[in-house]
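There's a structure below that I have some questions on.
Yeah, one chain of the complex is gone here, protein chain that is, but the others are all in their spots.
All chains are identified by letter, namely A, B and C, in their written order; residue positions are counted from 1 within each chain.
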Amino acid sequence: MRIGVLTGGGDCPGLNAVIRAVVRKGISVYGHEFVGFRDGWRGPLENDTMPLDIEAVRGILPRGGTILGSSRTNPMKIENGVERIKENLEKNGVDALIAIGGEDTLGVARKLFESGVKVVGVPKTIDNDLNATDYTFGFDTAVNIATEAIDRLHTTAESHHRALICEVMGRHAGWIALHAGMAAGANVILIPEKPFDIDKVCAYVESRFKTRYAPIIVVAEGAHPIEGQMALQSNELDAFGHVRLGGIGEQLAKEIEKRTGKEARTTVLGHIQRGGTPSAFDRVLATRFGLHAIDAVQDGDFGKMVALRGTEIVRVGLEEAVDQLKLVPVERYEEAEVFFG
Amino acid sequence: MRIGVLTGGGDCPGLNAVIRAVVRKGISVYGHEFVGFRDGWRGPLENDTMPLDIEAVRGILPRGGTILGSSRTNPMKIENGVERIKENLEKNGVDALIAIGGEDTLGVARKLFESGVKVVGVPKTIDNDLNATDYTFGFDTAVNIATEAIDRLHTTAESHHRALICEVMGRHAGWIALHAGMAAGANVILIPEKPFDIDKVCAYVESRFKTRYAPIIVVAEGAHPIEGQMALQSNELDAFGHVRLGGIGEQLAKEIEKRTGKEARTTVLGHIQRGGTPSAFDRVLATRFGLHAIDAVQDGDFGKMVALRGTEIVRVGLEEAVDQLKLVPVERYEEAEVFFG
Amino acid sequence: MRIGVLTGGGDCPGLNAVIRAVVRKGISVYGHEFVGFRDGWRGPLENDTMPLDIEAVRGILPRGGTILGSSRTNPMKIENGVERIKENLEKNGVDALIAIGGEDTLGVARKLFESGVKVVGVPKTIDNDLNATDYTFGFDTAVNIATEAIDRLHTTAESHHRALICEVMGRHAGWIALHAGMAAGANVILIPEKPFDIDKVCAYVESRFKTRYAPIIVVAEGAHPIEGQMALQSNELDAFGHVRLGGIGEQLAKEIEKRTGKEARTTVLGHIQRGGTPSAFDRVLATRFGLHAIDAVQDGDFGKMVALRGTEIVRVGLEEAVDQLKLVPVERYEEAEVFFG
Partner (left out) sequence: MRIGVLTGGGDCPGLNAVIRAVVRKGISVYGHEFVGFRDGWRGPLENDTMPLDIEAVRGILPRGGTILGSSRTNPMKIENGVERIKENLEKNGVDALIAIGGEDTLGVARKLFESGVKVVGVPKTIDNDLNATDYTFGFDTAVNIATEAIDRLHTTAESHHRALICEVMGRHAGWIALHAGMAAGANVILIPEKPFDIDKVCAYVESRFKTRYAPIIVVAEGAHPIEGQMALQSNELDAFGHVRLGGIGEQLAKEIEKRTGKEARTTVLGHIQRGGTPSAFDRVLATRFGLHAIDAVQDGDFGKMVALRGTEIVRVGLEEAVDQLKLVPVERYEEAEVFFG
């Protein structure tokens, strides 16, 4: 068999580990051949390929990013996108496709499967917000990086009697904020799932300052106050659609300073959360995802995605991946609230 | 309520996180009081206690070890051990006990429960070999440390054309070797569950040397060859019952040198695997174990132990903890074997 | 003798190591007593003290921040500031003072010395811009953190074909940018000492995109373009005088996007550069500074500051500390330029 592989969406530590596992097992155990498509769906759309053999995947296990490149190109929004992809798959003699990506990438994979392409999916979201799997790779690495950063903030906050705010990833789901905040002993954690009460946040800040310690607030980029409480600056978008300035972290700092008279400063972790070498957990999870994805191809079990349930890798329908987001449940947030203030 | 807390057995990153969560939630949510017993079962045996309040647990979340100290003292092997413990619990006005430890510690906890003491257990084993829970805290930290160490060995092995062997913890179960070896791209992984074939190991070593890379072998301390294949040195035990010299790593290196004529060297990771700050995963898991243990006490649900199943914390009978070891199943080892050689 | 100790200015990994060394040697070797003044010069101004004995400094060697707290309080700008300090030193029976801080703190120390107070200084600046010493502690830690962060950005930049900009500390001197940029293989490094040519920066960006790699730009917060080249937004200052938004990193990203049409994104490392456990280099340097500072006190050699020259700790006049900034010399920047583009 000749199998195509692509990675779509934002990069995530562990992508290379998936690619390596797919290719190593595919070649050495099943005798398949591989072709890499560059930059997500742009690759099969524009027939941009690269060789993908044992040599190509050597040494990539501990490396962040993706040797295949990535993009947010969506063939559904491009005229004849699906047809062009099918043509190019055929041109390359591709019998089956392994698509590694998030909601968007896997949504396309599902459409392709429905139109007859033999696809297996591997879920990827650094935010850990896919419903069908207990964890996605990249999340543990991001949480470790954020935790280490917040660990560092504690001593500065105390030495300077300042509130320090750490803004982490999480547009729709607060998993990174919840885990990193809990791991690093944050005094307040704010997540998108639960609009925050700025009065309560300020009360925590003030009560913390009454000890000889200083407050650390972890805020997911998608967190927001109860409607009407804070006049949020509308965020400036740049030409590429990215929020440029004044994320929720910055605005929260200003509001806390205004209300409490205490100094507050923000650190936005940004890209360093998604780059670099994956944690051991993510390397193992990504490797196992890759091994099971190629097994699914070998079994002819298409239209499926691999997923983690407990300690087992299972297969679920691609439709489950795009079904609904996995949000932080109330009980998990309440666990963290025990340590607030 | 007045609640006693103790930690027994080998130390493990995350013990302090458990203690902190128990005490924080116990005091601030339920209004309990706490007393710490020092050095595992030695504490209640000899009535050696320490204060355990909010101040005592401040700042300990990121710290390795245990503020309560630990020991391997087994009251079952001491005359009137159980009676003395019950007396001292009573003397201290202790209504319930939270015992944090492994198979041995929880075995005693179970006996105490059967004789009427209100006990809740928290499982602890860095080897991850307890059957009742998906993971135990400390394991992820150990795997990360071992992975980072093995990452470091790769470049030295290649630069010097040597086989490098890394001996990791795992007396009965090979979980650390399996995960760290898989995460760090080891060429061979040897675990206690499967006696190894020294001929095959040497064949992997020789085939690896034919590339421009060098072999990395990860071996659990409890791994051993197929009977009769290698004349194992009987290990020298010191006064404290520890193996002193010539662990399996060293002996394997000698055997490989003898058989292949290639240089082989061993690094024994030892104690650095179990010390120091816990990974984010372990801090979150340990914190959640602590929160759910105090909930069980509050609910009067004694004779139980907290456990992780998927992403949920559940309660299981203490007898499950000591039932049987969780060994690496054949399928998991076969996943790793794809990358051997 | 009874000796006062204080730490002033921004916090820096290694402050606690200095305090510990001063106190340990002062007590165990020389038999002195110590009193800690809280929050820099605010302590002796307002007579805010804390006990400082062997117990107080236990376990602080690996901890960031300062157990004494810090502030930017400047007694020169406060009526009778110097007199009040002298009174409070006398009230506390203080024979000599060890002041640990940067240009401002040591400037005050010098004034006090000139007015008769027995002072010894220990230099501290995370920016490494003090002329009298080869290195200051904290700098190596900051460079390591920045390097690790930039390492992480490489794979993301490549996977997404983006220019990534990393803004690091360095208001007047570009040492952190120079070292971290050189260590992490940045494609361009921009420092305050040399106004940058935006045309050249964009040319580097474009030439880099012609390879299969992506450009990484390290920019010191105090870097700026050749006059007139870019319309710099005037930075919004908050109530505490901090720049809030739109630092040079953000503005540079916008300009690069405008000029090259390539996506560019910025990460501002901020506070995580100055917090957390010090590197081994900084722990050793800070410890040696502390040991030599207490030696100077013991020798009655006041009005001096300790400094590193090669591998030796020497004493220099306090006036040297505040003399002039140590800027990155042209030759050092040219070394880095070899790797631009």
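The rule is short, and it goes like this: a residue touches a chain if its C-beta (ideal position, glycine included) is under 8 Å from a C-beta of that chain, and two chains touch if they have at least 3 such contacts.
Quick caveat, the model's predicted, so the values are computed rather than measured.
**Student:** Over the full complex, note down every shown chain the hidden chain is touching.
**Tutor:** B, C
**Student:** Taking the full complex into account, find the residue in C:56, C:78, C:284 or C:325 that is in contact with the omitted chain.
**Tutor:** C:284
**Student:** Pick from B:156, B:229, B:298 or B:311: which residue touches the chain that isn't shown?
**Tutor:** Considering the complete complex, B:156 is the one touching the chain left out.
**Student:** Give the residue, chosen from C:67, C:143, C:272 or C:306, that touches the chain omitted from the document.
**Tutor:** Counting the whole complex, the residue in contact with the absent chain is C:143.
**Student:** Mind pulling the chain C residues that touch the left-out chain?
**Tutor:** Chain C touches the missing chain through residues 21, 24-25, 28-29, 61-62, 134-135, 140, 143-144, 146-147, 151, 179-180, 182-185, 277, 279-281, 283-284, 287-288, 291, 309-311, 335, 338-339.
**Student:** Across the whole complex, list the residues on chain B that are touched by the chain not included here.
**Tutor:** Residues touching the hidden chain, for chain B, are 7, 10-11, 15, 39, 63-66, 69-71, 145, 148-149, 151-156, 158-161, 164, 238-240, 242, 244-246, 250, 254, 257, 263, 265-268, 270-272, 274-276.
Operating definition for what follows: only the chains that are shown with their structure count from here on.
**Student:** Identify the chains adjacent to both chain A and chain C in the sense defined at the top.
**Tutor:** Chains that touch both chain A and chain C, as defined above, do not exist here.
**Student:** Name the chain with the Cα centroid closest to the overall protein Cα centroid.
**Tutor:** Chain nearest the overall C-alpha centroid, as shown: A.
**Student:** Which two chains have the greatest number of C-beta pairs in contact?
**Tutor:** By number of C-beta pairs in contact, the leading chain pair is A-C.
**Student:** Taking the mean of the C-alpha atoms as each chain's centre, how many Å separate chain A from chain C?
**Tutor:** Centre-to-centre distance between chain A and chain C: 34 Å.
**Student:** From the C-alpha centre of chain A to that of chain B, how far is it in Å?
**Tutor:** Centre-to-centre distance between chain A and chain B: 30 Å.
**Student:** Can you check how far apart chain B and chain C are, centre to centre, with Cα atoms defining each centre and the answer in Å?
**Tutor:** Centres of chain B and chain C (C-alpha means) sit 41 Å apart.
**Student:** Multi-chain contacts only, two chains or more: what residues does chain A have there?
**Tutor:** Touching at least two other chains: 151.
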